[in-house]
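Some notes on the structure that comes next.
All protein chains of the complex are present and in place, except for one that has been dropped.
Order of writing sets the chain letters: A and B. Residues in each chain are counted from 1.
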Amino acid sequence: MFVAILPAALLTQLPILQVAIPLLAAPVCVLFRRGRWAHDFSLLVTAIASIISVALLQFVFNGGVISYALGGFAPPWGIEYRIDSANAVILLLVSVSGFLALLQSRASIETEIPEQKHPLFYTAFLLCLTGLLGVAATGDAFNAFVFLEISSLATYALVAMGKSPRALTAAFRYLILGTIGASTFVIGVGLLYMATGTLNMSDLATRIPASPHHAVIQAAFALIIVGLGLKAAIFPLHLWLPNVYTFAPAVVTTFLAATATKVALYLLARFVFVIFEDASFAGTLLMPLALLAMFLASLAALQQGNVKRILAYSSIAQIGYMLFALALASTQAVAAAWLLILTHALAKGGLFMAVAGIALQTGSSNLDDWKGIAKQMPWSAAVMVVCFLSLVGVPLTAGFVAKWSLLSAIFSTSESIILAAVVAGVSLLTLLYAGKVLETVYLGTPDEQNATANLREAPLAMLLVALLVAAMNIYFGFNGTMLSDLSKRAALALLSGF
Amino acid sequence: MQHHLVLRVIAKLLFAPILLFAFYVQFHGDFGPGGGFQAGLIFASAFVLHGLLFDVSSARQFLPDRLLQVGAAVGVLLYAGTGLASVLLGGNFLDYDHLAEAPTSGQHLGIILVEAGVGITVACVVVMVFRAFADHLPCLREQDW
Partner (left out) sequence: MNDTSALYLAILLPLLGAVLIAALRNHPNLREAATLVTSVVLFANVCWLVASVANGATPRAENILPMPVSGLFLSLELEPLGAMFAAIASGLWIINSLYSIGYMRANKEKHQTRFYICFAIAIAAAMGIALSGDLITLFVFYEVLTLATYPLVAHKQTAEAKAGARTYLLILLSTSVFLLLFAIAWTYDIAGTVAFAQGGILSGRIESWLAPVLLACFAFGIGKAALLPVHLWLPAAMVAPTPVSALLHAVAVVKAGVFTMLKVGVYIFGIDFLEQTGASQWLAWLAGASILYASVRALAQDNLKARLAYSTVSQLSYVTLAMALATPLGALAGALQIAMHAFGKITLFMCAGAIYVASHRTQVSGLNGLARAMPVTFTAFAVGALSIIGAPLLGGFWVKWEIIFAANALEQLVFIIVMIASSMLSLAYFAPVIGRGFFLPPAQASGDADASAPKEAPLLCVLPPSISAIICIILFFQVDALWRFLELIFESTP
């Protein structure tokens, strides 16, 4: 479709435009005086970025790989952007999440962030988007670090803009931990450069087996896993996440929950499967961590009293799921991981959108203040129900497709009933904390009768987007073939080398 | 004006040479050590020096905060815009060959432009950072020195 409309010259530049357009748009937002213009402009930019992602996905859908040389310098000496099915899906996820998060956010941004900071907020948001898109699109290890840092620094600024004073401390802690993670990662990349003489990902894949510096490469592997693990909030490097998700502005949490950790996970997968090609070792290392994350984070979620914090721990548990799938390391399992990434973004994104609406109206995100709120805000509550069902993996929702895919992968890879039982058990834990929230929202009686009586439903714009995302959860629950297909192609692309 | 008299006089004398030196370093980057990052830093250091010795806000009159914000944005736009210009002129992003008739001239022009962008941004950002911290600190009065 895009081949017909756009001139050929533009098509070849799509990989860089995916990253360059948000990058150019970010400083433009600084120049705006009004938040309104910045908002609409950012919306336009994310929409364009989404369209570009769709076009890129179309190109690589049938197994093709797009290689783009930055600056005209051919790889492996120049920086290369390399798009295959695996990262095209991630690009789509990031850009569409950015678009939807912005679409639904105007009311909450106006409430949470001081007026004069609005243009700067959108600047930081676009920079974060740029960074994440760059990490996904690049084929150069150091370039990945650069964009990882761009997105992280922008995220620190975004988180610090939250209304609560604790937002600042959450951002600071994230800054410290994130910088440690990024530094560890870049040291690892540096060691790889030292051992092989190249930074290009596909070139590294060829040179690593041939290199005589085994110890250096192993050290690099370890450092890279730790560095990316911190960014991806893999247990036990997840400590920054709950506070960040709880105290950041609502739109930031929605966007981050859908994308940031997933992009780091993608990069980790790229390194493990493509560059190091040592999936079995990673599997042995990462599997126990994944299982611990799934259990402990779900248990922690049960004990929280703040809804955003419950969802934050839930995200850590779900990342455990994705890591678990990656650690199984078969094509089916990697496809299941991609499915989990996509469906989790749908479910968690929808949940945070609904939570944002309810928090906006009630002024609090503590569960105790939400008793019986479903009466005044039935639609937001309904969105929560659908998205929670998808999170648990109830049939007819998108989450079920992912869970089923994971179970099939477990059975065909390891034939272990125990692992399957673990997955089912964690689903039950998920159900428990989902039930806790829903029971309070629907069946709770407010402590003072008049406290919630005057509340109205969330603003229409927020509600419509949240409903759209909830509907997408159901749609993909029925039409799961589209997502399954995408994931399978992504897995094949990932595992067949770069 | 008794305290730091020497420093203040020297600072006023050196202000313009520092700025000039910044430009020198900026353009010297093509041929030797130098370039946008260092130049921007040196440029900003003039203002930092001024701010340390005199009133921070007096410089705001001719270098208002808004200008610094715009400058920071313009610098990035210049850099990315150069890349975009290469695309529009038929090459890849940041492929300077296409910016002029001959590839070498193109490379020359490209580097100058991006370094200029970097210089502007770095200068503006460092001054902004300095001002952000300095604004929060209480000023010692003259008689307390």
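Everything below uses one rule, namely that a residue touches a chain if its C-beta (ideal position, glycine included) is under 8 Å from a C-beta of that chain, and two chains touch if they have at least 3 such contacts.
This structure is a prediction, so every number in the text was calculated from the model and none was measured.
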Query raised in the report: Among the chains included here, which ones are touched by the excluded chain in the whole complex?
Result: A
Report task. Sort through A:Ala47, A:Leu168 or A:Leu396 and give me the one touching the missing partner chain. Result -> A:Leu396
**Report entry** Sole residue of A:Thr138, A:Asn243 or A:Ser484 that reaches the chain not shown, by the stated touch rule
**Finding:** A:Ser484
Report task. Since one chain isn't shown, list which residues of chain A touch it in the complete complex. Result -> 394-396, 398, 400-401, 404-405, 407-408, 421, 424, 427-428, 431, 435, 439, 442-443, 445, 476-481, 483-484
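Methods note: only the chains that are shown with their structure count from here on.
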**Report entry** Inter-chain centre distance, chain A versus chain B - centres from mean C-alpha coordinates, in Å
**Finding:** 36
Query raised in the report: Can you list the residues on chain B that touch chain A in the complex?
Result: 69-70, 72-77, 80-81, 83-84, 87, 90-97
Requested in this report: Please name which positions on chain A make contact with chain B in the complex.
Outcome: 9, 13, 16-17, 20, 23-24, 26-28, 30-31, 68-72, 123
